[in-house]
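Since the structure comes first, as structure tokens, the remarks are kept for the end.
Some chains have been omitted; the remaining ones sit where they do in the full complex.
Labels run A and B following the written order; every chain starts at residue 1.
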Amino acid sequence: MKEITVTGTNGTCRIELNRPDCGNLVSTGMVQGLTLALQSIADDVKLVVISGKGADFCKGRDYETAPESAAGGRAPSALSIRAQMTGPMMTLYTALRELPVATLSVVRGSAYGFGCALAGACDMTLASETARFRLPEMGRGLPPTLAMSALWDRIAPRTIGYLVYSTAELSARDALATGLAHSVVPDGELEARAATLVETICKEPLDAIKAVKEYLKEAPSMPPAARGGFGASLFAGVLSSR
Amino acid sequence: MKEITVTGTNGTCRIELNRPDCGNLVSTGMVQGLTLALQSIADDVKLVVISGKGADFCKGRDYETAPESAAGGRAPSALSIRAQMTGPMMTLYTALRELPVATLSVVRGSAYGFGCALAGACDMTLASETARFRLPEMGRGLPPTLAMSALWDRIAPRTIGYLVYSTAELSARDALATGLAHSVVPDGELEARAATLVETICKEPLDAIKAVKEYLKEAPSMPPAARGGFGASLFAGVLSSR
């Protein structure tokens, strides 16, 4: 059984983590599979939806197969960490951020560690009432600075600091208050509400979806005074091309 | 009857959209009228208050008179869009942002599209309990990237992305949680609470109001390390000049 399943219909590409027995813990291979799925979306896709099969979105990295566990008691070198772990993850986060279309995470159960960063790295997050978000890495003595980079610009930096140092769990309601989730729905309605949101977005024209995404991607690195003109140009570009 | 009414008393300039029959939909002429009102405030004004007459703050642009509707089936050129629509809007947003004194939006009913951007572009927003905020443009196939620029730095970028793609409506309480509204009051108390806030601000000295506004305007484009010295200089400038 494949650990990442990808299906496409009507302008939507659905990517599902598929290791439900262990809460969708991800190996480096799965991180690479996610990247490949993102890099392979069809030209007519408007929206990528990421979810996890079963009770949890993603409980984090699979430490049993993690490169730092395989060094036989010796610390791995910085370069081997990059080659085997942080490199593939950075490539994934970059692919997700650079995707020219909209991205949505649909979260049920635990979104921990890498799972929390993956959910937050999407443009939008829909969560079920019992979803929970957490960055537990410091409890294992690991600084989750790469996950922090994925969440940066997504939720307030000071909130990221608190989540990391305290290792506290955020309920779905707390996640809503911090902006990590955008909508919280009853557990039994998660799929139906996700379908409605997907349908809404897939009725929007592809050129407008791409213009909005380009704005979201580029505005953060622009001087404030340039943001108005950029927004006006994107709008005029779409409208004048129809 | 004028579509924009401007009244000034005791250090306050009140600008009211005055097309209550259609929820204060704005034409390009009204956008220019708003800009002119902002550019014409008296030297002793401390606070500009923007509101809408009747049940709604502003339901958005008036598409019947919009330039893109007037091209007889042909797409308007990028330059004509700029001349007739995005140009005047950018000028308004810039005038609002550059105003040397405080700005307050008082929102009742719908703040949709341009209305949502206008409310959020003010320094402060007071909303009644049944106010609602929405960016519905993508439902018409238009990317509201110019409205996004007005809201940038005001609410979290990721929240802007969600509002745009989902076209979801925010209740006043939701708007409070995202920072789009700062205070939510019962419908019947909106005017009284606005009057109290206006009175508080108009007791503050003009030099201090301007120093605070200068900080709000300039700090976003400063390197983090320079923000402390800038804040200290503004404070000392005011205090040593009395």
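Here is the rule we use: contacts are C-beta pairs under 8 Å (C-beta built on N, C-alpha and C of every residue); 3 or more make two chains touch, one makes a residue touch a chain.
Everything numeric in this text was worked out from a predicted model, so none of it was measured.
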{"item": "Where 2 copies are displayed, count of copies in the complete assembly", "value": "3"}
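The working rule: only the chains that are shown with their structure count from here on.
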{"item": "Angular offset of subunit A relative to subunit B [C-alpha, multiple of 5 degrees]", "value": "120"}
{"item": "Euclidean distance of C-alpha centroids - subunit A vs subunit B, Å", "value": "32"}
{"item": "Contacting residues of subunit A [partner subunit B, same complex]", "value": "102, 123-124, 153-156, 176-177, 179, 182-183, 197, 200-201, 203-205, 207-209, 211-212, 215-216, 219-220, 223-225, 227-242"}
{"item": "In the complex with subunit A, residue positions of subunit B that touch it", "value": "68, 75-78, 81-82, 86-87, 89-90, 93-94, 138-139, 141-150, 152-153, 156-162, 164-168, 177-178, 220-221"}
